[in-house]
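Apart from one protein chain that is not included, each protein chain of the complex appears where it belongs.
The letters A, B and C name the chains in turn, as written, and every chain counts its residues from 1.
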Amino acid sequence: MIEEKSITRREFMKYVAVGCAVAMGTSFLGCMKKEDVVKQEIQKNIYRDEFILGYGKDHKLKGGKWGIGFFPKTHILERLVEYDLKRDEYIPSLAEKWVLENDGKAIVFELKKGIKFSDGEEFNAEAVKFSVEWLKQNHPLGKETFEGAEVIDEHTVLINYKEAKFLNLAKMAEFHMGIMSPNSVSPAGDPKGKFVYPIGTGPFKVVDYKEEQYAVYEPNPYWYERMGIKPKFKRFIVKIIKDEDTRVMALRSGEVDAISDYSHGGSDYTPRNMLDVLKREGFKVYKRIIPLTWIVAFNYEKEPFNDVKIREIVDLSVNRDEIVKIFDNQVLPAKTLFIEEAPGIREANRIYKYDPEVARALAEELGIKGTKASMIIEREQGDQILVGQLIQQQLKNVGIDVELNVLESGAYKERRDSGDYDMRIYYIGGTDRRFYLRMFWRFHPKTKWKVYVSERTGELCDRILTEYDKNKRKHYLIEFYKAVYEEHGVVPLYFDIMTVVASQKVDVEYGELFRYAEPMFHSVGVRI
Amino acid sequence: MFKTFSEFSKTNFKKIGVIFLNKTAFIGFIIILTITLMGILAPLIACDPYEADISERLQPPSLKHLFGTDELGRDIFARIAHGAKTTLLLALTISLLSMIIGSIIGAISGYYGGKIDDLLGRIIDTFLAIPEFVLNIALVGVLSAAYSDSILNIVVAIVLTNWVTYARVTRGIVMSIKEREFILCTKALGAGDSWILFKHIIPNAISPIIVLATLNMGSVVMTVASLGFLGLGIQPPTPEWGQMLNSGKNYITTAPWIMFFPGFFIAISILGFNMLGEGLRDVLEKRNIKY
Amino acid sequence: MSLKKEILSIEDLRVVFKNPFKNVAAVKDVDLKIYEGEKLALIGESGSGKSILALSVLRLLPKNAESSGKIIFKGKNLLELNESEMREIRGKQIALIPQNQASLNPVLTVGFQASEPIFHHFKVNKKVAFDKILKLFKFFKIPENRAKEYPHQFSGGMRQRVLVSMGLSTNPDLILADEPTKGLDFTKKNKIIEIFNKINKTSLIITHDLHFAQKISDRIAVMYRGEIVEISSSKDFFCSPLHPYSRGLLNSLPSRGLKPIKEGRRKYIKGCIFRDRCDFSYKRCRIKPPLLNVNSSFVRCWLYD
Partner (left out) sequence: MIEYIIRRIIQIVPTLFGISFISFSLLMLFPGDPAEIIITTSSGYEPAKEIIEEYRREIGLDEPFIVQYINWLKKIISGDFGVSWTTGEPVLDMIAERFPASLQLFFATFLISAVFSLILGIISALYKDRALDSIIRIFSLLGISIPSFWLGLILIWIFSVKLRILPAFGYGNIEHIILPVLTWSFSFMAIKTRFVRASLLKELSEEYIITARAKGLPEKVVIIRHALRNALIPIITYFSLSMGHLIVGSIMVESVFSWPGLGSLLVESTIKRDFPVVQALILFVGVLFVITNLLIDILYAIIDPRIRYGGKNV
């Protein structure tokens, strides 16, 4: 799961060195039992009781249309399975094993034993059944996914799905599919009951919460015990600071110990162009590459970009190496549709090139000089405003005159939905667990927020999402990447990352922090 | 007070020439002239403000880039020079529009009095109670939710509040002139409303309004820049000082020049308008000395 | 007459207001002597420079005014004194009785304001000064209990009486009264005349009210556009005015037929300043006449040369 690529060699050496020192230290102390007690005493006083995190989105711990926020979904709840992008495999989490039935329209999950919710209740098949039914009742994604669930025995549960699709399994690793205790609602166990607060098996439990202000968590002892590690804080406080610049200021002023990107990706993140600045100011910058690619999406049903040739011109004119320089090379230029760890990318071998000469020749051939094209950008996407301005420059070279419209979200949505635009900057993919679901949301003919669908890509997308067989799926993925490349459906710009920026005093184990693609804060601590 | 237009023009233009004798007005005039020239000549004296050269990003001021470069490697001097055009044109448009609208409304209300005037009085009271800038922010917010032309949004949002100042002043002037003997005389002699308006009211109202407009230009520059700084103003890539300052604040530790120069020019042009306005007021509205 | 001791002697006084556009001379070539015990009325239209003359004696003109010439008071040239020496003279030796319109501070009680010169110049405490002023108030028929009221609660005539008591409170050597009857109706004016006749002090009384001047003054000086055009004894002036302007003034009185002086055409001319309005003007008037001595009077007119 750990993304070595994003750790520089120097950082790696540092980790090795720190690791060695810790190992040596512990083995040395291990020799003397008396010292052990002393060590624990020290351990107790090394870290401050509180860890304060600055975060851009409310945690919605009282629930909402989409349930609780993404941060508590990863920190309070666990899912039955997790997804390993590199191997393109689903791996056990709360479930140990699973068997497909009825062509995949049902899946039987065999659950791990001895797991407890943070309130001490046992985790069992009933809890899974409750969660599925609750999601079906209350959650948009649950509604379209689940038919129902049956308890087979204490630790075996059968989940029925609406359709027979590979996407069913993929969805089980999705944020929303966290398993919560039936006690989370009142009356307990009633899927139609009133949501009280989330109780899960994950590392955190809720202590206090004020909407749009803060959320306070405590470590869930059962989780730490299960994992065999010790928390380095007594209370984990998340301050909600909406504005990205303010969040950075809060970190600088010491009001928060760290700031983190929004677990979901794509919004409320630390500005990428600030990462290098902050690093130079002495902050620790942790990042992990994720299969989220920023792209230029076209209004591909309308002139001029209904012409694949003109889309190609744009594709060839975009200098991705320059774009990432805006962010001090903190992100990688997207020369493929997704990061190379994504299944099939390497095999597809479709490299997006920057070739202004060819682009110009092509433009001349088509006589598009002076073509006007509007590009809409949401104002909240501060980074994309910079990217948009650069692309505007780059397209000038081939004679495409880009009119940049930075819009408030309302105006943006209206323009987007009415089709009154030619290009927009958007993203495909997401964190690892969302890889397939986003494939559905962005490329499937049936969805609302699609970025590009042709007959060929639409069909391939549908096949990918129904195919359980890993190898066949990979084949479709490869074909899909090729199709998008050849049709110049979208123009990939750069691969995004998930970041956490922390003060010098924060101790983090990188591997724990990015256990999954979303940052996990169970192992952090602030040295006194 | 002047009795006829010819008397007005003689006296006033002589006085306007005296700008050069009033130190404050003169300095203000020079500042505004310089910035205006900078805006007009921007295409000649500065390079393309949109030209991004990523390899040159965040360069400190040097001979090549007089004010340094910004986060996209654009020349800050070029952006400031072109921004001068944006800012001054906006200030001029907004002031002129609000002057025309406000003066007409104020003059009508002051001249005819009665119910129209009562209503306007109430409206003015209401607008006085709500700070202009608060309304500006709210209006820009509402407008930008719907219309994508940020320049138009700003013009509309500011004019919608700004006209009140002119209406108030014009109304006061017209009301005081209306009661003067020579107007009563002309009226008795059967002069029409438009005659009185053009022969008497406009000539008398024009110099306080010129002063007001000059000072108002300064405050419009401030409003536009403030909105730009809050991210509610002119949207990129159009160079505008407030918005440049806003993007510069992120680089305050590493590249302070990005925020320094735009702010400096905002300050200096507001200073220019204030000095010119106050100087003009001294010259045009000097009260007669007693004794 | 000439044996009388002169208290104030103004010689060749010229007051110029400096403006950005042009300099305006408000008082020109004024020579005037005030003798001990006499009441001199300075008359003229508003804007003729009479109030400026009074203020220039006290050196209370705005900063852009420049006075030249001499103002000799008790042997000292007031124009050469420094501020603190001047302050010793103001209010103590020369008192001003200002116009009554807005001359009282609206936010201080009249009693306090009137007693200010006493406690300031005689270094007594406020209470003593206040008691003293109450006596003066009584003398001028101002009810004692009203001393703690504010100026706006007083009528015009009452306010004038307050100002008079304030001016007299330090027993000054010279009183400058500026338009004491301004804005008062006929009956109130009579009361003021009564009061001024009670005052036994050397006074320069500035007024545009000829009737008032006649009732109270010993001598009359006539000012026209910054220049003194005639100085005569009261009696002589009202019987046989010398200067054409003086004649015009008297003829414009209601009792003498209300004949206005004819309007002039041009404003700034060389020579005699009254030339444009004068029925008698002739060639010589293009040169400015000096102040000529006619019997015991002085007049600035070539008719008497």
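Going forward, contacts are C-beta pairs under 8 Å (C-beta built on N, C-alpha and C of every residue); 3 or more make two chains touch, one makes a residue touch a chain.
Nothing here was measured: the structure is a model prediction, and the numbers come from that model.
S.K.: Using the whole complex, pick out the displayed chains that touch the missing one.
M.R.: If we consider the entire complex, the absent chain touches A, B, C.
S.K.: Considering the whole complex, which of C:G49, C:G69, C:P98 or C:G111 touches the chain not shown?
M.R.: C:P98
S.K.: Which residue, A:E121, A:E150, A:E163 or A:D243, contacts the hidden chain when the whole complex is considered?
M.R.: Spelled out, the listed residue whose C-beta touches the missing chain is A:D243.
S.K.: Could you tell me which of B:I105, B:V140 or B:I234 touches the chain that is not displayed?
M.R.: Hidden-chain contact among the options goes to B:V140.
S.K.: Could I get the residues of chain B that touch the absent chain, sorted low to high?
M.R.: Those residues of chain B that touch the unshown chain are 122-123, 125-126, 128-131, 133-135, 137-143, 145-147, 218, 222, 225-226, 229-232, 245, 248-249, 252-253, 256, 259-260, 263-264, 266-268, 270-271, 274-275, 278, 290.
S.K.: If you put the missing chain back, which residues of chain C would it touch?
M.R.: 55, 58, 60, 63, 83, 87-92, 95-96, 98-99, 101-108, 113, 116-117, 120-121, 150, 152-153, 163, 166
S.K.: Touching residues of chain A against the unshown chain: what are they?
M.R.: 58, 64-66, 140, 211-212, 242-243, 246, 249-250, 252-255, 379, 408-410, 414, 448
We adopt the following convention: only the chains that are shown with their structure count from here on.
S.K.: By the touch rule stated above, which residues of chain A touch at least two different other chains?
M.R.: none
S.K.: Hunt down the residues of chain C that sit against at least two other chains at once, touch-wise.
M.R.: Correct list: empty.
S.K.: In the complex, go through chain A and note every residue touching chain B.
M.R.: 245, 248, 271, 273-274, 277, 280-281, 322, 325-326, 376, 379, 385-386, 388-390, 392-393, 404-408, 410-411, 414-415
S.K.: Please output the residues of chain B touching chain A within their complex, sorted ascending.
M.R.: Going through chain B, the ones touching chain A are 50-52, 54-55, 57, 71-72, 141, 144-148, 150, 231, 235-237, 249-251, 253-254.
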